[in-house]
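Missing here: one protein chain of the complex. Every other protein chain is in place.
Note that the chains take the letters A, B and C in the order they are written out, and that residue 1 is the start of every chain.
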Amino acid sequence: MGIDFQPTSNTEISRAHFNRIAHEQMRPISRKYDDQEHDLPTEWVDFWWNEGRKGAPVDVSQPTDGFVTVCIQAEELCFGDAGLYLRMPTPALGGSAVSAAGTNEQREEFLSAFRGSGHPIWGAMAITESSAGSDSAAIQATADFDEASREWVLNGTKIFCTAGEGASQVEGGFVVVWATVDKSAGRGGIKSFVVPARTPGMKLVGVEHKLGIRASDTATLVFEDCRVPESNLLGRRDVKKRDPKQSGDKGFKGAMATFDASRPIVAAMAVGVGRAALDFLKEELGRQGVTIRYDAPPRELTAIERDVIEMEAELQAARLLTWRAAKMISSGAPNSLEASMAKAKAGLAVTQITQKAVELLGPVGYSNKLLVEKWMRDAKINDIYEGTQQINQLIIARRILDYPSAMLR
Amino acid sequence: MGIDFQPTSNTEISRAHFNRIAHEQMRPISRKYDDQEHDLPTEWVDFWWNEGRKGAPVDVSQPTDGFVTVCIQAEELCFGDAGLYLRMPTPALGGSAVSAAGTNEQREEFLSAFRGSGHPIWGAMAITESSAGSDSAAIQATADFDEASREWVLNGTKIFCTAGEGASQVEGGFVVVWATVDKSAGRGGIKSFVVPARTPGMKLVGVEHKLGIRASDTATLVFEDCRVPESNLLGRRDVKKRDPKQSGDKGFKGAMATFDASRPIVAAMAVGVGRAALDFLKEELGRQGVTIRYDAPPRELTAIERDVIEMEAELQAARLLTWRAAKMISSGAPNSLEASMAKAKAGLAVTQITQKAVELLGPVGYSNKLLVEKWMRDAKINDIYEGTQQINQLIIARRILDYPSAMLR
Amino acid sequence: MIDFDPTDEQALVRDTVRQFASNELRPRARPCDEASQLDRDVLGAAHELGLVANALPEAYGGGGELSAVTGCLIAEELAWGDLGLALGVLSPSLLAIPVALYGSDEQKQLLLPGLVGAEPAAGSLAWVEPRFDFDPVRPQTTAKRDGDEYVLDGAKCFVPWQEDLSHLWVVASEEGELAAFLVDTDAAGLHAEPESNMGIRALPTAELALSSVRLPASARLGGAADGDLRALLARGRAALAACAVGVARAAYELALAYAKEREAFGAPIATKQAIAFKLADMATEIDGTRLLAWEAAWRIDQGLDATREAMLAIGKAQRTALAVADGAVQVFGGYGYIRDYLPEMHLRNARGFASFEALTLV
Partner (left out) sequence: MIDFDPTDEQALVRDTVRQFASNELRPRARPCDEASQLDRDVLGAAHELGLVANALPEAYGGGGELSAVTGCLIAEELAWGDLGLALGVLSPSLLAIPVALYGSDEQKQLLLPGLVGAEPAAGSLAWVEPRFDFDPVRPQTTAKRDGDEYVLDGAKCFVPWQEDLSHLWVVASEEGELAAFLVDTDAAGLHAEPESNMGIRALPTAELALSSVRLPASARLGGAADGDLRALLARGRAALAACAVGVARAAYELALAYAKEREAFGAPIATKQAIAFKLADMATEIDGTRLLAWEAAWRIDQGLDATREAMLAIGKAQRTALAVADGAVQVFGGYGYIRDYLPEMHLRNARGFASFEALTLV
């Protein structure tokens, strides 16, 4: 094969398809659902449920670029609107966890409705707690097994749960909850459980008011003696005292694996937001008669030209690191290092690119009349969730130094 | 008094005096002694000894700006040439240590010759060891007291000793050596000793080949049963087991205090090198017809104009932080935090300013025909010696967080 | 003689304003940002402090203490409390300082007494224009002489616009030169559209459309005489730089406190070099930036040209404010992204300094 930067025709079909959706379905309501924080974007949810989820009209007889194609879909939709993207009725990260760590029966039970003809539903993953941000070993939520009823009893509070309102409140959806069955076992005691929407004991106590991605329902969920069947545990029940990263626990490893898979997607989402700002900036400058000279000597460029050229280089570097990490998933290569590189790079690059775009557009860039200021607010989340910049640097550093986590904290 | 940015007339006299020396005595031989690494810059040494050390023709009936004036002198001379500045026949850091921690007798004994009419001599301070860079507690050099001869016997190897060749080899000079009298006491056991030049047992084993400041003799000194009189110990002899920072040991504290005093000077030296590059850049651009518009809107500036304006702002910020730290010395305020801020800021700012100056001048900036490439090489030392960027960030962080060193390493 | 210590009187003013900012502004920062409005009580309390009046000529009931350096000390403290409220509290100076410096006696008589009275009075100045390449010394808003009138045409944005605002200065190009004109808010041909921006939401601002706004010749700042509007621009930049330092300091202090309190992996996150060094850099850049702002202000007070110094100061200040506010959000992690905490607001406010001009004056 060899080094190739040409996506397959199916990827191009997919890109064009989702780019059109971004322009026609998302952009027109971007500002509306930024202003009306927490309102359900009905037109978008219905569109996705009725049309969007059918996917792009690809030629199934032809190859795609696998996970790279998935990343390009995420880039295009977040080029449209990152907040609406996170509000799409899909299994989302919860689905990834079920797919990665669940049994066939579990996949059928929890995911089939997302392919069904019912009303729109959501999936979500609930990991973070107020005292355990990046430190999953510090999870306080508990899961106790009730021998009598053969049920798991969940107790605890989860915060920053993306799509947590929809997943917990709309019949048919579910939340994958991380809890410990044995605090003494540290990470080894942490298991994930599928909690169907409206399960008694799972309460939605609030949705966050945020800097950006305001269309996305970031929820706080409280679990009080929330009971789910034994069969809702993902992965093995037995507790490995050793760090499960080294153990064979498909449950935790599977859940962890979802991050290696989700980081490139999050990176692609970031790239989409950054591209939205950069493309608009170039178009607007063009309208003002400013064109970027790619063949002018550095010392003859205007400050704006050099900024734009640097922004383009940083965005493309982030995109290519993302595609590389995604490609490795398709080819089954372990990509934890590359996934964190992509996430760290994309998060920082688009934070700076969108901030710069606001600056270069001057007073108009700062105004709500344009979406650029919104893209700057939306972009910042990519530096924070799915592992902050610092957490990803930590993962990268441990890998390149070949240090166990104990040696570098 | 109130906030005032106007130096006294004596400071202006001093600035003009040393600026002329920089232009007339230093610049003409800058390239020569960069090429002829390690050669003694005789014309400069003799000039300083015969003329330069007389100081500026200030009006003693009028005030100066105290330590700020000293910083301005350092800036002007390093604007001339940082390597030659470090090769001046002066007591340098060794002198600061004797002044800060020594008795009147010791000051008289070791410093008077620097005011005398003999040949040029040098002072130096020897702290760093190959295994103890930033970590003074790790010092391995030992000082044992010989009760019989009432002498201190020094053993160990010191590296990166600025002016170490002159100070150790030229009769009349001296090296202040840090050594431990009790390894079990950690920092508490570290004392400093004055070793006169040519003392038997003090050997010059080499001088470093460096990236820049090549006119400066950075020496490695070996001490083998090197004996000095009991009276050459600076400060108290008894060992405080407690961290001497908290103890009343004038010796160690004095030596440490010299750093709070020397960091602003090192920062001022850095500013001088950065200014050399920035001033030349602006002059050269002017000759090429490029003038900097300070009243143009940011979005109309050329890349070069914005670079130069940012370079000027960063350099001035570094200079003002330096003056603030220096002013505090004059007014007797503890300035450890501010001194480290000045050092950290100046070191980084001038590293970037000089690197940028080489870039903006293109091929000619990279050529040895100009001094800009030398200033970039010279400037980098300011990010490294007298505490690297990282060490100064550590000191700043501990202060602002109010953390003991044990909590932040 | 080089000195970086304020006078005792300045220190007293600074400490008083800091108290005021801490007690009156900071608690209202979030509610006013969410509600996109100023707080009348705060405006009243600030007016009683006489922050603006103190700088006005004694002949017109002011304190006669006009000093850009003092003004920067005040601006930093107020912006540390809250930028949007600070700009609102200081808005009378937008009307007062141009007239105090360059106004005709008639104009001083007309405007100054109202600003030192018992009741707070709003002021405003329209300089920025809604264009990415807006050039403050070459505005596209024009003033043409027509008989004994001036006719203004153009567009302005970032114009402080409180309900009770009655007059404002509008900066325009008069035959290629900068000039300012006193305009009634209800002047014919003047249309004001309320703005919504990413930050400074507590401050009501408007975008103005001026089409053939006719003014008497006496509306020109200084009358026949010329005011030095470039110097006024430098005053604005020094003041905005001081505000940016205040915003950065507020964000830094929040990050510092949070980093010492928040634990991860069993220790405060401040014990991690990545966090600790970030805080160290913030502290250093904030101090360096403040000194640049002071230098520009000091030159203004000395009657020296401060164009370059003010440009260096505001350029550095907008970079520092943005970097520090962004860093504070980063230190807070997820909490930095939600509006229950202030870092995200400081980030939105900080970004504005790259485009603000003359939103406050000292």
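The rule we apply is simple: contacts are C-beta pairs under 8 Å (C-beta built on N, C-alpha and C of every residue); 3 or more make two chains touch, one makes a residue touch a chain.
The model shown is predicted, which means the values in this text are computed figures rather than measured ones.
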item: Sole residue of B:Lys210, B:Arg299, B:Lys343 or B:Arg398 that reaches the chain not shown, by the stated touch rule; value: B:Lys210
item: Per the touch definition above, residue among B:Asn232, B:Ser262 or B:Gln389 touching the missing chain; value: B:Gln389
item: Hidden partner interface residues of subunit C, rising order; value: 272-274, 277
item: Subunit A residues touching the omitted chain (full complex); value: 1-8, 11, 63, 65, 68, 294-300, 309-310, 312-314, 316-318, 320-321, 323-324, 327, 338, 341, 344-345, 390, 393-394, 396-397, 400-401, 403, 407-408
item: Contact set of subunit B toward the excluded chain (per top definition); value: 128, 131, 133-135, 138, 159-160, 208-212, 218, 284-285, 288, 351, 355, 358-368, 373, 376-377, 380-381, 383-385, 388-390, 393, 409
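Criterion: only the chains that are shown with their structure count from here on.
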item: Centre distance in Å when subunit A and subunit B are each reduced to the mean of their C-alpha atoms; value: 51
item: Intercentroid distance (Cα basis), subunit C paired with subunit B, Å; value: 41
item: Touching two or more other chains - residues of subunit B; value: 298-300
item: Per-residue multi-chain contacts in subunit C, two or more chains; value: 132-134, 354
